[in-house]
Structures are given as structure tokens and as C-alpha cells.
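Structure, as C-alpha cells:
Removed from the display is one protein chain of the complex; every other protein chain stays in position.
Labels run A, B and C following the written order; every chain starts at residue 1.
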Amino acid sequence: MSQHKETIKHDFEPNIVAFVCNWCTYTGADLAGTSRLKYEPNVRIIRLPCTGRIDYNLLLKAFESGADGVLVSGCHPNDCHYNLGNFHARRRFTVFRQLLDFVGIDIRRIQFAWVSAAEGAKWAQLVTQVTNEVRELGPFTNYKRISELSFPYKELEPEPLEEVTA
Amino acid sequence: MARIGVFVCHCGENIGRTVDCSVVAKESAKLRDVVYSVDYKYMCSDPGQIMVKDAIKKHNLTGVVIASCSPLMHEKTFRRAVQETELSPFLCEMANIREQCSWVHEDKVLATKKAVDLVRLMVEKVKRNTPLEPIRIPVTKRALVIGGGIAGIQAALDIADGNQEVVMVEKSPSIGGHMAQLSETFPTLDCSQCILTPKMVSANSHKNIKLYTYTEVESVTGYIGNFDVTLRKKARYVDDSICSGCGICQEKCPQKKISSEFNTGLGKRPAIYIPFPQAVPNIPVIDKERCTYFKNGKCKACEKFCDRNAIKFDQTDEFINIKVGAIVVATGYEMYNIGKNNKNGIKGYGEYGCGEDPDIIDSLQFERLLSASGPTFGEVKRPSDGKVPETVVFLQCVGSRDKAKGMEYCSKICCMYTAKHTMLYKHKVHHGQAFVFYLDIRAGGKNYDEFVRRAIEEDGAIYLRGRVSKIYREGDKLIVKGADTLSGSQVEIAADLVVLATAITAQPDIVPLAQKLGVGYDKYHFLSEAHPKLKPVETNSAGIFLAGACQAPKDIPESVAQASAAAAKVLGLCSATELEREPYVAKVYESTCAGCGFCIEACPYKAIDNKAIVNRQGKLIKNVAYINQGLCQGCGTCLSVCRSKSIDLAGFTDEQIFSEINSLFV
Amino acid sequence: METLQNIAQGLLERGDVSMVIGYTPGTIPGKTKTIFARTPEAAQKLTFNENCVNNLSIYLTRQYGNIGEKPVALVVKACDARTVNVLIQENQLKREQVYLIAVPCNGVKDEHGVEQGKCKSCAQRVPKDYDALAGETPAPVEIDPTLRFKALEQFDAMSPDERWEFWMKEFEKCVKCYACRQACPLCYCERCITDKTTPRWIEPDTSTAANLSWHITRAFHLAGRCIGCGECERACHQNIPLGLLNRKMAKEVFDNFGYRAGESAEAKPVFADFRYDDKEEFIR
Partner (left out) sequence: MKIFKITGTYKDLVETLLSLDYKVIAPVNRNKLTRFDFINSADEVLSPDEVLNTVRPAKEHLFPMTETVARFSYEGKKLRIGDVEVPEEKSVIIGLRPCDAAAFDAIDKIFSYVYQDKFYLTRRNNTTLISVACEHPDNACFCTSFGISPDSAKGSDILLKKSKDSSLFAFISTERGEDLARTINNIIPEEQPDPGRDLYEAAEKNMRAPLDLPKIKEALNTNFESEYWNEFSRCLGCGSCAYLCPTCHCFDIVDEVRYDKGIRKKNWDACQFPLFTLHASGHNPRDAQNKRYRQRLMHKFKYYHDRFDTHLCTGCGRCIRECPVNIDIYEAAAELCGCEANI
């Protein structure tokens, strides 16, 4: 009964984080599932009530956690469940991505989309597109390099650790 | 220390097919603070829920992660189950490993890995959940019904009969909707008006229903139980409190050649008009665009002859504010227009003459030709010369199921009404012959298939399976060229009249209304229900319900059924004096708030205000933001504009989201 | 024409203000220091010269506790007055709580005689709004408006990787003393996000990654608010060109929303606001 397929092996599989609003994109992603549309399994969704709730520091933290690409998605303008949240998000991210670009972060790693609750197909397509694009860009080595330096756990690894029971 | 239980659901084969649930359970067991994990065939079933409840007690769980379907599907189910133990329902989170994992991925290894990741995220989140208290909000026991078609009327009557107040709004001058235009209805062939008009009258006279026709919804604010709605009562230039509906104004109006909307352009009306004789309310309206007085400043014939002085040329739009607890949207549908100026911007059907030949009409027009109250008083006469057509060709799926030129969906009711048309035609023109070009016949429904069989077998309609490639005029006849795919031959029919069963489409002006209501819509602009199967009447905006064809093409019995269902939902809502709302609201940390006011400006609900912090002597220390928990809807926009992170949002706190991100890739 | 000292003395003699915040000579040539003149005699110590770089509006923020029942007089250059506007916009101050003594300014220099970057593109000799002017109204000057964002042009020619290299070298130097924050009159938060520990969005160490988080945050939190007084860059002894980040933000806000910080005390802050037709080409 195993109907599953093996996906094509790539040299590099990017980590993608999607910050999505509950009412449009999360529901749209559910619809993609209900419709059995297939997309790349690299994405991890973090559900928030609204794009208005998605602050820039979530994105930074995602990179710190090892993301190679970040996707932010919510309701189309005028469709926001909370009426205005996405307008605020749009304005904020217009400038924020310019800031990232300015400090040399390839902004193709940060993508924004409007995906409504009815756009399951758009979601499936989007995730696959973003995954492919980031896969093309390769690992976010620029960031990973400084991130590893700031958390020099690996170089400590060979040292024996003392076990503590709680 | 947190003690988390993880419950992995196979959902039969739905998850188990692509996600190895036992591996997910085993890997979850290794996670820090997870003290119990298990997988089971159907976690949402009774035994599944009992497993969860038992484990909470037995293992002293402080949090629960259900790895199964979308939280939008079963979060309530599981939270209710958790609540039955001592644990707060808000200490239950769901990892969506079905809609967002097993159903969308094919590689079992990767899907299983992703499922484990999703569980870990939720474990980290639930550890930081707190037992919240639901917020109680009062309910305004009054409903708004938008749309006065059969769905709206039925919903309004059912709510009103349930002893709750209803405000009903209809944008056109009369209620009745499309059903009032129909001749007879399938599969019983009873007269549409005969069954509808009594309901229209009851709706207008019911003590619990306040009817506003020629009125539209201007704005909607608020939330379930507490909507503030502003209605725009458009100026009809007739004082409805004085007018007796005598109709003298219509007679005296010099403009008589205006094409009648009710008769789908096949009849005429004056500039001041009552849309149809059985209109409710029986009050005329002046068509300002076409009224001689409004155009030239002279005439006022209607005013002169009105013995009650009901004509008011200086009337203006009136705004009415109402408070309601629930809203039923029953705005209905529109027929797909194949003409050149197609509203949907789709090219239409050039090969059908773009509907320009007067003898190529749509089904609704044919309804009017069949109707005893129609422009021909029920005699089937073709529009061009009034001749009784001896050969009528019906085309189905015009616009429907046509990705290239129209809509991809099935309009659902055309098969049935076309069969009805052939029958009614045959009953009126005994020597006439009906041909039907169809793709498939969809006659699912009580007595429906029998009905279609009757059209073919008893009333002799000839059904041809295939598309029509071209219609063109040759003298008196319309030549219909098409394929009969069953016989494999090309067919050419010389017809007197061609009837197109054009698609059912969403109302062209539905999107702005949907946006005012915060109700989602699909790519065809049909309004979205909260769940296609289990919440077909609800929308994602709590307190707003759907009825009728605004959601998808529907026939009358379906629309009525959904309307009654919506009414039941409204009555259920009104049966409580208070509602419980999920306490996902924002709160301010006053000690760190600098009172910059960004959140006040940004809040979509004006739920945030300034609050003065004073010392014991009453001296102002500082101003901070203050969130009115009753107004806050929990969008979290304020968090993002707060630079010092002095606001947090219950259910989606900074710590919860941070922990989720922190545990993403390990 | 009234002198700065006369104006200040009058205000203090009449008791119109509780103090005059201004400049007085410092301990090292080319440096000035702040003086809180509370008596008519102290007013005589006030001075204004081309070394008066500091943006004194910082002393109007709550943490300094200078705002009481009586208004406070503040010596302001045109740029400083824009900061006051932002403070009013953001509810930190009421216009009537401050008495603005405007000083005509032809540009200021640090103690090494280096003209400040902000002055090169500044055509405003006196503030738009003030209560008294110390000195003559200077003749208006014309400055090429493109100068304002001139310094950013060098980055247009760089690839993202080159920009990354540039900034990582700069951020590597940061010692996380937060002098940039403390010197900023608009960093008036009661508790900076970087000091928040639950959760800790910005790690407090001095690794380049943690420094990057901080500098992105600082720049973004000032986007649409920073009026370009340059105090952050001046306070940074590590010579990190913080002004470039601020300027970039100002450019984006101006280009996208036509908004310039500090122009009006009545305007709605640009990130507490939106327009239905804001551009969104970047959104799929």
C-alpha cells in the first residue's frame, strides 16, 4: 500500500520558514492539503493570527535558527480578517527588506506573498517556487558563518560533558 | 517542569500513508519534557479522545500536543476533550501533520521528518501556553439579513419565528430575488410566484422583521454578538410611509420605454416604477438616470397625479445605524453575461454572436417568456418578431465548466431547469421541438433524474451530447452547428430560438461587501464557508453566516435548507445572553511602555487608548497604552509597531513564537 | 536683535521656564557641554558656536525628568527642532511644555574640526517653528537636494556580497556599549528591546551576528523617525558609519511613502499609518 514517491535528490535542501496568517494563508495551505496538491517538504509553517503580528525580528530569528529562506504570507489587501493588519505589514516590510538588502542580505531569501484561503493552488506553487529559488541560491553561508562564530558550540564538542540529573 | 503528552493520529490512512506515525510518536518521546507519546488510528474518535483524557490524568500532563489534522478542523474537539479533565483547554495545541504534511508531500522519509519537526515546534509552544480564561461578551439579540431573495426571506422568517428581531436589507426596490422571476419550479412544476409571494408578504408584515429595500450595507464594524452596521437607504424619491402603491404615477410617467430589469430586458417599464405587480413593498421608485424631471428639470407628472403627495424629488440617501449580534449573508447570484461587455472580463462566446441576436437569449429570459406575469403573458414568443418558435435549441454549460471562456465550475442548476424548459415549452407549443446540447446531465436530487427522463421520454426533448461550435442567422432561422459526440456526427439545426444556460456567477459587487464583512471569497468571488463539510453555513468571521447562492450555485431547496440552517445558527447564538470568546487578546506591560502611541494609531479596532499612570499624590508619572479587552480581536498588529516589545498577545506570545522559531532546525 | 543670553535671562527672571538647556564651553578645546541654566546668572554661561554639535532635545525625554509643570527652554538648531517635532508626534512631549530658542546654524563641527555629515546637505538655517530667535534671521541658502542621499550611492554599485563584507567589517567592531542608543533622543524607550530577556530577540554578546541583529534593529526602529541629527554616529567611538543606515531608511521611507521625519509635529508617524495604495511590487 505504499503509494509514496521518492523525491529527486538535490545536493542541498534549503530550510524554509513560512510565517503565515491564520485566516488566509494558513487556511489556504490547508486547502492545498484538502485538494491533495503536492509541494516541496522543506517548508515549516509558523501560524500567527495576522501578518500584522509578524514583526521583523521573527525573520531575523529564523535566520539565526538556520533558515535559508523565509516566506511571509497573509491575506490580500482589503481581505484581512482584521481589516488592516496586512496594510501595516506591507508598509513595514517594504522598508525592512530594503534594509536587509542594504546590509548585503540577498533579499531573494525573504519572500512575501498574498495567499487567500481559496488559493490552495497558489500556496502549493509558491512553496515549490520559493524552495527552488532558495535551493538555487544555496545555503545562506554568509549568515551561517557569523552565526556559528557567535555560537561556538561545535568547537567545544570534543570536551567531555558532565552529566547532571534533574 | 513541563510534562507534555504527544498524541499522533493516523487519520485512518490519511496521515499514515505518507507519515510514519509510530516513528513520529517514538521521536516525540525523546523530546525534552515529553513524558508520554502514542499513535492511534483515529485520535478524534471517542476512544482516541479517551486516550488523551486518560493520559492527562495518568501522567499528570501539563500540556498536550495532538499531531493530526489542521487546528481549524479539530482544535475545538480536542480542547473540549482536554477541558473535561482538570487541564485548561488552552494547554492543548495541534501539530498539523495532515493538511500541511501528509496530504501535500509524497516522500515518506521527508514527510515523517517534517511531522517530527512540527510536533517539536508545538511541544515548545505548548510548554509556554498558559491556562487562559475565555472572555465573555454580551450578545445583541438581533440579526441582519443581507439579501431579500428566497434564501434571505427564509432565513429572516425562521429567525423571526424564533422570536428574535431581524433587520432585512435588499438592494433592489423589492424583495423576491431571482425566484420571483421564475415561471415554474423543478421537479414539481409548481408556480414559483405562488409559493414565493406569501413568504414575501409575511417577511414584510412579520412583527419581528424590519425590512429595508433599496438599501445597501455601508459599513460593518464590531464582532460576533456586537456588530455595528450602517445602512444606506438609497433615495427612491417616494415617501414609503405615505405611498399607497396605487400605481397612478407609473401610468402617468411619460417615459415608458425603459427596458425592465425584472423582465430581463424583454419588457418595458416607466421611469417611476414598481418592479413587478407582486413587489414587496408595493412602493415605486424613481429611476433618477432616466426620469425626465431629473434629466431636464421639467415634468413632475407623477407628483401632479399623486393624491397623497408621496413623491419627494428632494429625498437624499439616508444612513441608518443598527446594532446586531449576527449577520446572514444571502446576496445570491448573477447570470454569466456572454455579451461583449462581459463584467467578468472574460471574452465570452463570439461564435454564439455574443448574445447580440435577439433570438439568442439566456435561461432567465426564457423563464420570463414562460411566465404568466411575463412580457408575453406566458406565451412563448420569440423576441425578434413575436413568432411562436417551432424549434428551440437549448445549450447547456455556457460559461460553466469552461476553463477557456468562462468558469471552471459546474453551475449545478442548469441541467434541471433546461429539462424543465423543454417540458414547459412542449406544454405550451405542442408541435414544437426542443433540442438540448449538453456535456453531462447532472440530476442528482430527490425526483430529479426522473424529471429529466420525463422531459426526454414524455415531452420528446432531443438531447445531443456535445458542444455547439457556431450559431449564425440564415434568414428566419438560426443555424446551430454542433457535434453529437454519441453518434459521432456533426449536427446542424435550423432553430427559431436559442436558449443559453449561462453560468451562475457571484454578484458583481460582492467583493466590497465581503471585505466590509471580513468574509473570505474564492477566485470566482463566491463567499467562503468556514469548512466545506462541517461548517458550510459559518464563515471564518464569527457571527456571520451564509445562505443561498452567494456561497456557490444552488437550487431553491438547497438555498432554503441553508437559509434555515443559518437561521438555526443565529437563533443558537441569540439563545445565550453572553458569548464566550477565545481570549486571544493583547496586553500591555505598563512598566516598559513608553506611551509612544503607535499601537493606538495602528489598531484596526480602536481598542487601544492612552492611560495615565499617576503616583499616590495624583501626579502624572507617564502615559501608557491601555487595551480594551472587549474590543481587541487579537490581530497582534500592535505588537509589531511596539519597539520595546511592551505588548504581548495571548495565544501567540513572543515567547511562544520565539520558542517555535528556536526549535525549527535542530 | 536679542542674544541667546538675554533671551534666557529674561525667561528665567520672569519665571516663564524652569530652566534653559543650552551649551557652554567644555574642558577641551572644540568640545562643548550641556548646561541646565536655572538662574538668570547661569544664563550668562550659555554660548553657541560651530562646536555645538549635540542635539539637546534628548534632555526632554522622560528619563531625564526635566519636564515638569513649567515649560523648559531649549536651545535648538534646525535639526534639533525636528527631533522635538518627533517627540511631540510620539506623545513624549507637548508643544507647550517646551520653549524653543532657535539659534541660526551654518553647520557644526566636532572637536577635530570635522564638519558633520548632516550639515553638508542641510539648507535649513533656522527651525520652521520656534518661540524666540537668538540672532538675525540668516539669508536662505540653496543646497542640492540630491546631496541628502549622496553618501548612499557608493552602495548601489556594490554587489550584495560586497555590501555584506562592508557591513560585517563595520559591525565586527561594535562593542555593544549602546552609546548609539543612549545618544539618540528618539531612543526613549523605557526598556530597549535589546534589554528584554523573555524572550531575548537580540543576544547581548559582541559577536558579529549579535551585532548585526542589534544594528538592524536600531536602524529599523528609527526608520521613519530618525531626523538625521547624527548623534549615534558621533557617540560611536568605534567609528561605525551608523548614519548611513539611518539615511538609507530615510531614503526608503521618503521614496516609498513621501514622508520625511520631523517635518511636522501633527503628522501621523509613518509606521503607525498606511495607505491603501502603498506600493507592493515585491509581494507575490
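Observations on the structure shown:
Just so we're on the same page, a residue touches a chain if its C-beta (ideal position, glycine included) is under 8 Å from a C-beta of that chain, and two chains touch if they have at least 3 such contacts.
This structure is a prediction, so every number in the text was calculated from the model and none was measured.
Contacts of the undisplayed chain with visible chains (whole complex): A, B, C.
Set against the missing chain, the residues C:Q92, C:Q116 or C:S207 yield one that touches it, C:S207.
For the chain left out of this panel, the touching residue among C:A123, C:I143 or C:C177 is C:C177. Take chain A: the residues that touch the chain left off the picture are 64-65, 151-153, 156, 159-166. Within the entire complex, the positions of chain B that touch the omitted partner chain are 30, 32, 124, 591, 662-663, 666.
Residue-level contact of chain C with the missing chain is found at 26-29, 31-34, 36, 54, 58-59, 63-65, 169-170, 173, 175-179, 181-183, 195, 203-207, 231, 234-235, 237-239.
FYI, only the chains that are shown with their structure count from here on.
Taken chain by chain, the contacts link every pair, so each chain touches all the others. Interface comparison, A-B versus B-C: the pair with the greater number of contacting C-beta pairs is A-B.
Inter-chain spacing, taken between the CA centroids of chain B and chain C, is 53 Å. Residue positions of chain B touching 2 or more other chains: 602, 641, 658. Counting only residues that touch two or more partner chains, chain A has 56, 61, 78, 84, 88, 92. Interface residues of chain B facing chain A in the complex, by the touch rule stated above, are 1, 13, 17-18, 70-73, 96, 98-101, 103-108, 110-111, 113-114, 117-118, 121, 511, 514-515, 518, 520-523, 528, 532, 540-541, 584, 602, 604-605, 633-637, 639-641, 649, 651-652, 657-658, 660-665.
Considering their complex, residues 155, 158, 160-168, 193, 201-203, 205, 207-210, 212-213, 215-217, 219-220, 223-224, 245, 248-249, 252-253, 256-257, 270-271, 273-276, 278-280, 282-284 of chain C touch chain A. Remark: chain A residues 1-7, 15, 17, 23-24, 26-27, 29-34, 36-39, 41, 44-50, 52-56, 58, 61-62, 65-67, 78-85, 88-89, 92, 116-119, 124, 166 touch chain B in the complex.
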